[in-house]
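What you see is the complex with one protein chain gone and the rest in place.
Here is chain A:
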Amino acid sequence: MTEDCDGEEKDEETRRWSPGQGGSSSSSSRGGGSGTSASSPFKNRCVRGRVDQPPPFSGQVLENVLENVLQFLPCRRDRNASSLVCRSWYRAEARTRLELFIGNCYAVSPARALGRFRCARALVLKGRPRFADFNLVPVGWGARFSPWVAAMAAAYPWLERVCLKRMTVSDADLALLARSFSSFRDLTLICCDGFGTPGLAAVAELCRNLRVLDLIENDVEDEDEEVVDWISRFPETDTRLESLSFECVNCPVNFAALEALVARSPSLRRLRVNQHVSVGQLRCLMVRAPQLTHLGSGSFETVPVADGAAELDVAELESSFVASKSLVCLSGFRMVAPEYLPAIYPVCAGLVSLNLSYAMTTAEQLKPVILRCHNLQTFWVLDTVGDEGLRAAAKTCKHLRELRVFPFEATEDSESAVSDAGLVAISEGCQKLRSILYFCQRMTNAAVVTMSKNCQDLVVFRLCIMGRHRPDHITGEPMDEGFGAIVMNCKKLTRLAVSGLLTDKVFEYIAKYGKLVRTLSVAFAGNSDLSLRYVLEGCHKLQKLEIRDSPFGDAGLLSGIHHYYNMRFLWMNSCKLSLRGCKEVAQRLPRLVVEVFGDQNKELDGDAVEKLYLYRSLVGPRDDVPSFVKIL
């Protein structure tokens, strides 16, 4: 089949570049051709061949068959592979790709992406590098949604879903989105900024088919006078809402409007409210929507009650949980009053996911809850529960897949109640663990080695020893052996974050054993350029490398020249890079965009490079570069 395609391919090329030829009667050309059929998705799905026309040439039939087959391929990596087979497959795949995933918004331009994939109905777009979450990327760096939404308004009138991560989305963008797509149904914004309640109001009011509005950890800023009652803007009729998450919208909501909205949303399954919803109000919402599967519980305490209203009885709250028989995911607990926590006991046995990471629960408060959660697979918690709390979780949660332990005091010198003991307990109790994020102050190589042996299914291992350069707190040794054991024993590992006192040795291990590692995060580690060289030469699957405050210089940077086109990005800040080295990379790799920048208000001076962000791109340097960024 491939040969046939190639043969026809050449004919197709000749036909396209020779305007004199053409038409469907010639035996060496095909009817229709790909150029015209790409204009509308509906036409492609129609059966080809009318009675008065000669039957379509076999090539055309094959493309149609291919399109029908490719529709069953949802996975983008499979689609990428199939598009490389030949031009015909490329075109067929491009016509049938429904979800467009763009991991770096600057790797391609809206025009180019939309030009290739003319039938997409969903867009997933990621912008800023992850270290932007930690204030390492100055404000105004870029990743604006505006050019994308403007292009899509023209090209994708049938757009249904948009998911953005670390992008800047303005109220105007949201308004344009709401106006332009009549079938729009799902909007998910993660770690975005630039918008406020006016934008949300536009979405609520104009997206009549809205099913999902998930706002996750966004920076929603409103000037006090400009707060809009966006909840009231949803249509008065029954809605199709399935999911509504607004924990990050940090302003009071019109509760009466929210309650009414929930009451007229029969499909609602996921509701996550912000901390301005008290536990008494939450109960009202739960009564309205007993079919919820995912609940974000808001403050979970009684804010000053309205005049005359009685304080909520724990037993009353518990009865609401008893009635919510479908709950599998519980989060929120932003200000949790400990006496209300037992109200959730009735649903614990059914919980698959529990997020207590904003609740300052002690081990004693956690135990009765966690001991009931036999089916828990995802558990996010604060380190206030201590090693003892983790032991309790390890005892019960035999099916745990993902654990995240966040620090209550996120400073280098804080006392943390979790340590190597907690890690060992988890590894012994939860051997099916796939993903762990663990913040602590005291760790040992032995504990990490134990985890590497007990939890062989680990795919994500992120350990953050908060004090910089901290060694094994018992032996005083660097943490090389621990992380080495992780890459050696956990053969499925794709994501790794290292911390503590680390020498070049750990990178040698990572290079040697971490053959599947795609994402690596490094901070305050290593002794020399050797570390960087090991990783760039040894980790063949490496896609995302983010490094801060490590003594890696130009030599290390240049050792990755052979690999940078295979990566999504490399980020380095506060290392030992110079302009000379970065320029050399830029010169030798023309399809790489090499951005160099310092802090927002300082001009780039001298030869030292404070921040480097490089990424492959099909469209060269972007045109929205702020003054503090220099593209080499």
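Basically, a contact is a pair of C-beta atoms (placed from the backbone, for glycine too) under 8 Å apart; a residue touches a chain by one contact, two chains touch by 3 or more; residues count from 1.
The criterion applied here is as follows: contacts and distances are computed from a predicted model.
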> Name the chain not shown, per its UniProt record: "Eukaryotic translation initiation factor 3 subunit I", "Auxin-responsive protein", "Phospholipid-transporting ATPase" or "Proteasome subunit beta"?
Replying inline: "Auxin-responsive protein"
>> Of the residues A:W89, A:F300, A:F321 or A:Y358, I need the one that contacts the missing chain.
In response: A:Y358
> Which one, A:R179, A:K325, A:R468 or A:K492, makes contact with the chain that was left out?
Replying inline: A:R468
> So which of A:W89, A:F439, A:Y534 or A:Y613 would be touching the chain we can't see?
Replying inline: A:F439
> Which residues does chain A use to touch the chain missing from this display?
Replying inline: 131, 133-139, 191, 217-219, 248, 334-335, 357-358, 360, 406-408, 410-413, 439, 464, 466, 468-471, 476, 501, 523-524, 527-528, 548-549, 551, 573-576, 599-601, 610
